[in-house]
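With one protein chain withheld, the remaining protein chains of the complex are depicted in position.
This part shows chain A:
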Amino acid sequence: APDTLSYLESASLMSGTLESLSGLGDDGSSIGSDSEINGLAVRRTDKYGFLGGSQYSESCEKETRVEVARQREVKWLDMFHHWDKWIKHRFQKVKLRCRKGIPSSLRAKAWQLLSNSQELLEANPGRFEELEREPGEAKWLDIIEKDLHRQFPFHEMFAARGGHGQQDLFRILKAYTVYRPDEGYCQAQAPVAAVLLMHMPAEQAFWCLVQICEKFLPGYYSAGLEAIQLDGEIFFSLLRRTCPMAYRHLKKFKIDPILYMTEWFMCIFSRTLPWACVLRVWDMFFCEGVKIVFRVGLVLLRQMLGSVEKLREVQGMYETMERLRNISPDSIKEDLLVQEIVALPVTEALIERECSVQVRKWRESRGELTHQPGRRLHGTRAIYEYKRRAAAISSGGSFSFLGSSVPPPGPLRSSSSLLSLPGFRKSKAAAGQRAPAPQSPLIRTAAAPLSPAPKIVSEQITPTIPSPTANNAPLPPLPDPKKDAGAPAAAAEEAREGEEKRRRKMEPRLRKSRPR
């Protein structure tokens, strides 16, 4: 029999080289992959395709029982068939199922539907190929090329230098710089793109990346990093509410959020958490948006700095940073993490309220922001509503759905994002809750054209519509900056989640099918 190494060498000649894996040691046989090295008998990856490195999962924490897995798949397939209806009428259920974890066999499709990237792809046939044909700017290509072999080098897909994984990574990162020449390439985009590529072909991954960069986390990867700094401030003040002990500790040692949350948020925890958790977090993130990212960060801080005993071990800035930068995978259990994320009372409304406070502070201390926080959409439902409104306006030019008394569809009427619809806000203001919202420059910018939109058929239909992103535009400064000024909105969402829980209990069918 041919010895493994020479086999590997010849295999790697066909599809790149395995240079980047030389760090694995002498045990060349541990390299095995069906994607890069066809026919190799030895296959020693974990169930996610990692050959080693810090991402490698020793053993599966728990396996979902086959029947349960099958049942979930059937449910998800059913949702796929009537996707719009599910989002429109039974979004809470979709959310719940995302929180339970999307079946791995259907994850790729689900992510594309949740992010609405599938529709974007269908609306832009051949666009990706067009972008690929463009030469691209040398300054971006240079950095991208240098980064290709540094993304999850222990994953079978990206292990081989110049292999398919790295080639695809190059294709989509480059395509993005052509798609958004104003944004170009940010090094934190590469791991995000790589995670997507582990699940779907390049073209699909590209549009998914577009949705993340434009709808879920707009501004995160742009020059200046304003968006991430702003979220850092929001994060820190949310920490004050959720874990005052950790907050005081970080403040005492002057540990700015930007020092530890940048990688967490920009890479959506793909470099931080054990892989099983990464996937669960992404499942929820695609459905519920950035709220999940905030919650994961808060849960982590609470876990690491949330008690006197834990703080005792990290008395000092460096010690604290070291703890935050090296989260031991053993300390994080998938189910427990998800449970805590779900339970944390940090809502979209709360984030938006905090955002407006921080935007105001930013303006007072650092001047104008180029970043428009209002562009951010909180997950599937918000994107769906955005799309619907845009479609309604472009087809009939009427705002009927805004003015009509018909409540938003679905069993749960008060989607938090509707709370700040112009009409809704006005009625609240009239009820004496808020001063009438003056057209602040911020709201105006949020309602105006969104991005320097490339010529492309997308959800950015017409620049003149009152963009639903205005939804998320921070409210104008309140005359009395009292602590719980935004509480009604937050409470509404909390109540909604509470109702959801009650409903879940009431629903016998679901109870029966719920895995133990």
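Of note:
The rule is short, and it goes like this: a contact is a pair of C-beta atoms (placed from the backbone, for glycine too) under 8 Å apart; a residue touches a chain by one contact, two chains touch by 3 or more; residues count from 1.
Operating definition for what follows: contacts and distances are computed from a predicted model.
From the set "Cullin-4", "Autophagy protein 5", "RAB39B, member RAS onco family" or "Proteasome component C5", the protein name that UniProt assigns to the chain left out of the figure is "RAB39B, member RAS onco family".
Which of A:Thr64, A:Ser104, A:Gln167 or A:Gln187 touches the hidden chain is settled by the complete complex: it is A:Gln187. The chain omitted from view is touched by exactly one of A:Leu217, A:Leu239 or A:Cys267, namely A:Cys267.
Touch with the chain omitted from the figure is made, among A:Ile258, A:Ile327 or A:Val342, by A:Ile258. Checked against the full complex, the one of A:Gln229, A:Thr242 or A:Gln303 touching the unshown chain is A:Gln229. On the side of chain A, the interface with the absent chain consists of residues 20, 22-23, 143, 146-147, 149-151, 153, 186-188, 190-191, 221, 223-226, 229, 252, 256, 258-260, 262-263, 266-267, 271, 308, 311-312, 315-318, 321-322, 325, 366, using the contact rule stated above.
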